[in-house]
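With one protein chain withheld, the remaining protein chains of the complex are depicted in position.
Should a chain be cited, it is by its letter among A, B and C, assigned in written order, with residues numbered from 1 in that chain.
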Amino acid sequence: MLRYLLQRGASSLFALLIITVIVFSLSQLSGSPVDALLPDDATQEQIDIFIREWGLDQPLWKQYLTFLGNAVQGDFGVSLKWPGESAMGFVLDRMPATLRLGGLAILITLIIALPLGIAAAVYKGSAIDRIAQGFALLGQSMPNFWLGIVLIWIFSVWLGWLPTSGIGSFAHLILPAIAIAWFQISALARLTRSAMLEVLDAEYIKLARVKGVSEWAVVFKHALRNAAVVPLTYFGILAASILTGSVVIESVYSYPGMGWVAIEAIRGRDFPVVQAVIIAYAVIYMLSNLLVDLLYVIVNPRIKHG
Amino acid sequence: MAEVQISAQRPRRSLWQRSRDFPILPLAVLLIVFIIPAFFAHWIALHDPYVPNLRARLQPPIFFGGTWEYPLGTDRLGRDIYSRIVHGAWYVLAVSFIGILVGVVVGTTLGLIAGYVRGWFDGFVMRLVDISLALPAMLLALALAAAMGASFLSVVIVVGFALWAYFARQVRAEVLLLRNADFVARSRVAGSSHFRILFRHILPNVTNTIVVLATLQVGIAIMLDASLSFLGIGIPRPTPTWGLLVSDGRDFIATDWWIAFFPGLAIMLTVLSVNMIGDWLRDTLDPRLRQV
Amino acid sequence: MTETPILEARNLSKHFTISAGVMTKRTHVVRAVDGLNFDIAKGETLALVGESGCGKTTTTRLLLRLQDPTHGSVRFAGEDVHALKGAALRKYRSRVQAVFQDPWSSINPRVRIRDFVAEPLVVNENLTSGEVDRRVHEALDAVGLGPAHASKFPHEFSGGQRQRIAIASAMVSRPELVVLDEPVSGLDVSIRSQIINLLKDMQAEYGVSFLLVAHDLATTRYLADRVAVMYLGSIVEMGKTDDVFDRPSHPYTEALISAALPSTPGMKRNEIVLGGEVPSPLSPPSGCTFHPRCHRIIGDVCVSKTPVLSPDPAGHCVGCHLY
Partner (left out) sequence: MNTSQTDALLDVRNLKVEVTTKAGSFFPVNDHSFSVKSGETLGIVGESGSGKSMTAMSLMRLLPKHAAKIRGGSVKLDGRELLTLSEKEMRKVRGADISMILQDPQTSLNPAFTVGDQIKEALKLHAPGGRKTLRERTIDALRRVKVAAPEHRVNSYPGEMSGGMRQRVVGAIAISCRPKVIIADEPTTSLDVTVQAQYLRLLKELQDETGMAILFITHDFGIVANLCHRVIVMYAGRIVESGPVAKIFAKPAHPYTEALISAVPSLHGQKERLTTIPGQPPAPTDIVVGCPFAPRCQYADARCHSEAPPTVAADQSGDHTTSCWRAVEA
């Protein structure tokens, strides 16, 4: 079991490494940082100093190693747009806000999607099932930024119940969290439904009924235990999608989290911050995947004993 | 065993027989909102989508105090929302079509070869798939936009990148099953080359999967494109892509709701109808894909 | 055996290496097939019988050149099958064909019957399209399906019809050897006898040799001239079908035949029920691999020494320390 987790951890680290390569090579693509970072009227002397400081006269692989070494220490240089801030420090400042929002979105997703998916599978073909399926179809077709705007329109402008944007109270979190969760609810409910349907069709479910087990125990004890693996595996994708969603939704609600920083940094061509934010996202994502692997081991006895 | 045989024995209904439950309404919506505007924008648009007309600023849509001249209202520069949506359709179509094409070609080729030859190549491709799935497309979009600036090309790359791994994974999984099927063994016994087996026996058996998956991905591609445009890292202004139109109206939602509402509605209706057609295709052609 | 054999397997072995863990380098060697020796004569049917994991499927895959042996060789008409290349290989491909167990998975659902049946001809021989059509129609006729079926797709046929199509395709290139891998066990009882009779007719008409793989002993007895009984990758007994069935020598053969149920009630039989199940080929028992389940074990020699398959004057071979 430990070996399995180590293996998964190693593979995550490898993926992270690839991401640093991508980030690094993209920064090469963008042309010389000299043009990007120095004022147009810089003297040759200033340029030389800059090149030496940044190690731009070194071979590419050495530049990458330097970049990687700094990245491991969380050093991506200083922000260009927000002077005086270290790039990673600035991103880390914003991280708790994004985690709060993402956490609430995940919570909403799980609370609604799992029961909905299970009920739809158990009462296949019933009204609940049709409603769940219609909801899933609608949820997967609505762009989250548009939904965010429509929610503001209804709940903030029209009804005046919740704040339109910004950060502060719990009330500020509600609309953006719903906007992020919306798509995920439909995806997860759909997935849970099909996983449950497949399991409910299995021979061992038949055997449980043959034993005289009540329908409630059949669903929640025998079926759910086996079906849980599928939504659990999806949790990794869920975490990624919610991070992605946060980029868009934070922008809609002017919610100053990591996603908002990312967009602002791109607009301001603030390269160090963009790099820091991408790496930070990737690390969060890798950690949530490791968590999934851990849960997977707990749910699935075959790995625990194998 | 017995049950498998029963289900296999049931003669498959032909596409024609199933066409009775074809989703006609979604197809009609798709044609009206997406396909016809994309190809005939110049004929059906009422105004130039780019030229401001300050005298007609912020006209409300018809039924909300507006006129037939601007059926969906105008934005703050007096441009007709309807005409801008119609002209944007072409870009949405182009991005999603080319992006998916990139995804299909790259993903299918790699998945087909990886599943068939196995060994180190398979391991390599699957590792790439893992990484690609592990890297949220939005991150790549951010990096690309920061590095080379947003453009049609960068959006297509992002869409292709976001989708290829799904094709590769699904195709590989099917090839793994198919390569062990008795009919492949029989064909090898008959003397067929690997090339013949791959293209004559295996590929035709995964085309359904590819078609279904590609249809189901259209919605994802459109949404991704719209999100990027919305964030200002998609096809740059002044091209009236749908995400950009929504973005233009976001600050006026309290007063002039129609600017953001109708472009978003167009996205929703398009994606909804594509998804419904995709669901129908999946149920008809490839019921095994239920979980995708 | 009076005739020269058409196929000879000599010391045929296939070992698989399975890695035990991802992090460790430890590996297991699975001896799926170990040191097989057998011949098939022209026009003869040799059957391989045994339970799951005995290596009979691997053996057919070696003969069909779907896999390469670890040791030993298969010679067909005097030539080493696994060394064939180019034109010689194509010739082998058209002379040796196969029919598989599952009629649902052995025909590509996306290919018309004509193209499926014709494949061995199209791939290996240079025939005109008209000539191919003629041969396909002939083959379909021979299996009792009219040429009108040639343009249909596989899903329009039932299991029994599909198996006929598979046989037509196997016979279309007029092969000298056809490997029959459980040809009737995927079919309903009332369909089986149709296919069994058809196979007999084919052999009588074309003089083709069959290598039959089956777990159903009654079918085996009906179709085979000679039988090789396999257990955990080795042949434990081989001889004429009637000799093996009526006077089994190896304790495993005895048990296998006694376990096969009689088709009439109340028939007296000497029932031998073996204990346990077939051991994992990952860690086969020492000595005679059958000794942990054997009801006629004679002592330490069974545990320590691997018995040799030795023939008696009549050509009946048994691999057991009893003899």
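Here, a residue touches a chain if its C-beta (ideal position, glycine included) is under 8 Å from a C-beta of that chain, and two chains touch if they have at least 3 such contacts.
Just so you know, these numbers come straight off a predicted model, no measurement behind them.
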Residue touching the undisplayed chain, where the options are C:A87, C:A148, C:V273 or C:A314: C:V273
Per the touch definition above, residue among C:A255, C:C288 or C:L309 touching the missing chain: C:A255
Sites on chain C contacted by the missing partner chain, in the whole complex: 51-52, 158, 160, 188-194, 196-197, 200, 215, 217-219, 221-222, 245-246, 255-267, 271, 273-275, 277-278
Residues in chain A touching the chain absent from view: 124-125, 202-204, 206-214, 222, 225-226, 299-302, 305
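The criterion applied here is as follows: only the chains that are shown with their structure count from here on.
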Chains linked by the largest number of contacting C-beta pairs: A-B
Greatest separation from chain A - chain, by CA centre: C
Centroid spacing, where centroids are CA-atom means, of chain A and chain C in whole angstrom: 54
Whole-Å gap between the CA centroids of chain A and chain B: 21
Averaged-CA centre spacing for the pair chain C and chain B, given as whole angstrom: 49
Sequence positions of chain A contacting 2 or more other chains: none
Chain A partner contacts - residues on chain B that touch it in the complex: 127, 130-131, 133-140, 142-148, 219, 223, 226-227, 230-233, 243, 246-247, 249-250, 253-254, 257, 260-261, 263-264, 267-268, 271-272, 275-276, 279, 290-291
Chain B-facing residues of chain C, complex: 61, 64, 66, 89-90, 93-94, 96-98, 100-102, 104-111, 119-120, 123-124, 155-156, 158-159, 166, 169, 173, 179, 186
Complex interface listing, chain A residues touching chain B: 11-12, 14-15, 18-19, 22-23, 26-27, 29-30, 137-138, 140-146, 149-150, 152-153, 157, 164, 191, 194-195, 230, 237, 240-241, 243-244, 247-248, 251-252, 262-263, 265-267, 269, 271, 274, 277-278, 281-282, 285-286, 289
